[in-house]
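Here's the structure we're looking at; comments come further down.
Just one protein chain is left out here, and the rest sit where they should.
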Amino acid sequence: MNPVNYLYLAALLFTIGATGVLIRRNAIVVFMCIELMLNACNLAFVAFSRMHGNLDGQIIAFFTMVVAAAEVVVGLAIIVSLFRTRHSASVDDASLMKL
Amino acid sequence: MSAVAVHSLWTTAADPISKIDAPKFEYGQMSPTLIVVGAAIVGVLVEAFVPRKFRYYAQVFVSAVALAAAFAAVVALAADGYGTTKARIAAMGAIAVDGPALFLQGTILLAGLVGLFTFAERRLDPAAHGNRVDSFAAQAASVPGSDSEKAAVKAGFTTTEVFPLLLFAVAGMLIFPAANDLLTLFVALEVFSLPLYLMCALARRKRLMSQEAAVKYFLLGAFASAFTLFGIALLYGYAGSVTYAKIAQVVDGTVTTVDPALVDTMGNDALLLIGAAMIVMGLLFKVGAVPFHMWTPDVYQGAPTPVTGFMAAATKVAAFGALLRILYVVLPGLRWDWRPVMWGVAVVTMLGGAIVAITQTDIKRMLAYSSIAHAGFILAGVIATTPDGVSSVLFYLAAYSFVTIGAFAVVTLVRDAGGEATHLSKWAGLGRRSPLVAAVFAVFLLAFAGIPLTSGFAGKFAVFKAAAEGGAAPLVVIGVISSAIAAFFYIRVIVLMFFSEPSPEGPTVAVPSPLTTTAIGVGVAVTLVLGVAPQYFLDLASQAGVFVR
Amino acid sequence: MSFPLLTATAVLPAIGAVATAAVPAAKRDAAKWLALLVSLATLVLAVVVLVRFDPDGARYQLTESHAWIKDFGVRYELGVDGIGAVLVALTALLIPFIVLAGWHDADPMETGSRRWRPTQGFFALILAVEAMVILSFEATDVFLFYIFFEAMLIPMYFLIGGFGDRAHEHGEEVASTQRSYAAVKFLLYNLVGGLIMLAAVIGLYVVAGNFSLQEIAEARANGSLDMATDTERWLFLGFFFAFAVKAPLWPLHTWLPNAMGEATAPVAVLITAVVDKVGTFAMLRFCLQLFPEASKWATPVILVLALISIIYGALLAVGQRDIKRLVAYASISHFGFIILGIFAMTSQGQSGATLYMVNHGISTAALMLVAGFLISRRGSRLIADYGGVQKVAPVLAGTFLIGGLATLSLPGLAPFVSEFLVLVGTFARYPAIGIIATFGIVLAALYTLVLYQRTMTGPVKTEVAKMPDLRARELVVVAPLVVLLIFLGVYPKPVTDIVNPAVQQTMSDVQKKDPQPEVEAAK
């Protein structure tokens, strides 16, 4: 099967993720959408790696997972603390600072 | 047949280990980063093992020593000629050790050191239950206003974790402008971003705003880095490699041998252009360029002021460094494509920042917008695509970062019952109350406004000159116009401080410890020296103006 | 190398400024005396400059040149031609009077914190301005000039916004808001001008590669540096705009009345008699030398604007109800004359313009400072609040009248010489403009005499009945100025001798010849 299709899939996932970020309120979900975008990137890396026949892309994918994991740690910490303070994880509630 | 022969039917012997050559790693040239990272880890251990009441001192000591040592290392490297003649790619092509890298690393380290002083300041807030407190939450995990928080305050907890966090961030920033392949770039980006997200959430006062700032910064930052990452993927797909040199070769079409397997992707300009655009976007987000700037005011306002100062200065330096390297090393062949786009970004950034700043009522937000405008000015220098362009940007960054840290340090001094009094109306008549502080802040404002004899002017002149020589005269004119607009609100603050009557319930100006004093003093000194006698630093910058590839 | 005289003329007041600012809060009078001494010492230096200057010598003399910012092609280059030398002398001459006249203007009314030291600040700022103005008269490096041209705004800004008349008619609250409005207006106008000039300065660098006035001028002259016509025009406009704001030229003038109205009289004199001169001076030195062709190209428009300034300023002066604003508009009219003389591009016009800068400085100082003394007595700037002062304070009235007569350029007083030179110089090339400009002298008589009549003559108003006459300090301020006005009116030769050669060089820069008398032309 033509690896290019994986690229299309990756692009699709990325777009879905991005859209999710734009439309979902719950910080957790938004964050998940970002993770989805990262995964889309990973897919693209792997697909390219396959096309080029060199391993860089796959290695990068591993790095990305690690980084994403770290991001989760930090992100969840922040979001949870926010949630505990406000008893809501809606990103729209957090709009003290504006203008 | 023999067993071996049979065996060899379905197996092949793996190559001997010796064939995978061990990674070659130039510790000497990497020393600045390594020192800082090491110190950061030590800091973590300190948190783990040193009793609470000693931690603060231990941390401050460790961080200060580390940053100073790292800076010394940078200077040593530069003196050793790594900035110019011996510039090279280190760490198996992952890191570039060259003029821009060293110059920016030096700047970042100094900024970090000065920032550290403001982090460590414990005299401004009134002591709680006899414990000296700094600007950071007693216990970040405890809910604001909850009993646990009160208990933490009573127990005199302080979040000394900020120091290792700071060091990690610095480490990431050190790598960021030196990164020589896109993966390193991405990792470095995350390494310095994540600590910043956390530090934003750690304010002692106004914790809700602080947490909100953190969330906003985190979500948007992650969003942006996702874009960057996808861009990296595309470039990888385009060039079949993530190292700058290789990509550049492909872009220039000077690639020696085209692997037949790559023909269908390599040289596919759609990939290249989209990928480049997405990576650049991620960097523009970090420098806070319009339209990727919207996190800046909120985060600057919400974050603890020392963090804001450090972030505003160091992040810009690192991000612009990376941006320069990408544009000058990876994409010079593409400049006819990205220059017009960057023109547009620069214009809207300069004007947008300046115009919106006019109507701000919070000093920190105002400085945030001013920093956006400044990002625009720097972009003008970036666009020049000449050696002068590089050196002018380097100079501007150095000048700007110290003014910024100094300015935010002054902001930490002006306080009332609710902590820092950041609303502009509170600053009325400050010049009458404490002329010295007001005068110092006025100096910083004038530097922001680019009045001659301040570093701001020298920097602005440098970038505009470079831009004009690079054939971007209209950009210079717009830059001049927007600095005229910008002048208006800097002046407004000065008017407020000196010419309007102080309000009776106005804020008090806390007397800082030598730490903050040093930070501010350094800021003023650098501002004036770079304003009056910039030649030496301009020389440094122009020597450092050449990238290795 | 020889003693850096020019640097000294600037460094001395600069050091003085720092020292004055450092005087502790209690020792207020020490600060005043220190400032006075420093300004006098500077005057001595300036006189030495005049003496050392040889009119028949090189164009720029007492030159100094040191590397400064190599990367920007900037050198620390000082040097004075006749015009610069005279204006440096004027500055150094006026500052002591300004200091002396402002002796009590900055005594603190309300006590801020211990560290709040308005008096020290006031005099320090004045000295700082002096230093910067002198440097911008001496700088022969465009960038160097620009630096001080811009930097002097800051101290001026604090002088305008920070110190105002005592006993303001609307109370201190309103006064301070008006003051800061005036200060901000002053700063923004000039800052915008300066920033536009900055663009032009950068452009000049891109074109010429350095900032040395002499090198560029020579290169322009011997053709080794030729600018595209458009480039030259744009650069010229960039420079001229900044100078026209500073001068100020209609319609960029509106900051001046506010600034002079709200500032104390000495500061107002500082603005109009000293700082604004940098603008007209710079037109003469930079616009004409660097961009001769563009200057000639722009001349018609500029002359018309100058003409408008003359008539318009005078008419508005007639319409003012506020003494200081009246003087401000009068100054606008006079600056119109100066610019007219510069761009008429005749020897008489330009010598006249230079002379005019000096004379206007002295005459405005005389008029404005006396007006300041008057205002400080009654605590009001409104003309309507005065009347019959001449009866109770004849000396004050007399000096005020002399100042006024100088303003309307009465023959025998200094301004007449310069004004007539400007007019005749203009008339020689542009008769129509010369004639219209001459109407200005009638209007000048109108606003001056109306001012004098309303304030000094008529029945004595009860509020002024107790008004004391000029005190010793005030006489010391005014008398020398009056003497100078008369002396330069009957014997301007010392000044013209220094100025003429410089003017001839400028004329050759723009490659203009004086028009021949008709009769000889006919022969």
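Order of writing sets the labels: A, B and C. Residues in every chain begin at 1.
Here, contacts are C-beta pairs under 8 Å (C-beta built on N, C-alpha and C of every residue); 3 or more make two chains touch, one makes a residue touch a chain.
Methods note: contacts and distances are computed from a predicted model.
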{"item": "From \"NADH-quinone oxidoreductase subunit L\", \"Sarcosine oxidase subunit alpha family protein\", \"ABC transporter permease\" or \"Inner-membrane translocator\", the hidden chain's UniProt protein name", "value": "\"NADH-quinone oxidoreductase subunit L\""}
{"item": "Interface partners of the hidden chain - shown chains only, full complex considered", "value": "A, B, C"}
{"item": "Among C:Ser347, C:Thr364 or C:Thr407, the residue in touch with the chain that has been omitted", "value": "C:Ser347"}
{"item": "Options B:Leu185, B:Ala442 or B:Ile485, residue touching the unrepresented chain", "value": "B:Ile485"}
{"item": "Omitted-chain contact residue, chosen from B:Val250, B:Ala276 or B:Ala458", "value": "B:Ala276"}
{"item": "Which of C:Val174, C:Ala384, C:Ile435 or C:Ala465 contacts the chain that the document leaves out", "value": "C:Ile435"}
{"item": "Absent-chain interface as seen on subunit B, which is shown", "value": "215-216, 219-220, 223-224, 227, 269-270, 273-274, 276-278, 280-281, 285, 290-292, 294-295, 297-298, 336-338, 340-341, 344-345, 352, 355-360, 485, 488"}
{"item": "Where the unshown chain meets subunit A, residue by residue", "value": "18, 21-23, 25, 30, 91-92, 94-99"}
{"item": "Residue numbers in subunit C that touch the chain omitted from display", "value": "188-189, 250-251, 253-254, 312, 315-316, 318-320, 347-348, 351-352, 388, 390-391, 398, 405, 410-412, 416-417, 420-421, 423-424, 427-428, 431, 434-435, 438-439, 441-442, 445-446, 449-450, 453, 456-460, 490-493, 496-497, 500, 503-504, 514-520, 522"}
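Note that only the chains that are shown with their structure count from here on.
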{"item": "Chains contacting each of subunit A and subunit B, listed by label", "value": "none"}
{"item": "Taking each chain's C-alpha mean as its centre, the one farthest from subunit B", "value": "C"}
{"item": "By mean Cα position, the chain sitting nearest the middle", "value": "B"}
{"item": "Centroid spacing, where centroids are CA-atom means, of subunit A and subunit B in whole angstrom", "value": "24"}
{"item": "Separation of mean Cα positions, subunit C and subunit B [Å, integer]", "value": "46"}
{"item": "Where subunit A and subunit C are represented by their mean Cα positions, the distance between them in whole Å", "value": "65"}
{"item": "Contact set on subunit B toward subunit C in their complex", "value": "391, 429, 432-436, 446, 449, 451-453, 457-458, 461-462, 464-465, 468-469, 473, 476-477, 480-481, 483-484, 487-488, 491-492, 495, 498-502, 533-535, 538-539, 542"}
{"item": "Footprint of subunit B on subunit C - complex, ascending", "value": "67-72, 112-113, 115-117, 146-148, 150-151, 153-154, 157-158, 161-162, 173, 176-177, 179-180, 183-184, 187-188, 191-192, 195-196, 198-199, 202-203, 205-206"}
{"item": "Contact set on subunit A toward subunit B in their complex", "value": "4, 7, 10, 14, 17-18, 21, 27, 30-31, 34, 37-38, 40-41, 44-45, 47-48, 51-54, 56-57, 59-60, 63-64, 67, 70-71, 74-75, 77-79, 81-82, 84-86, 91, 94-98"}
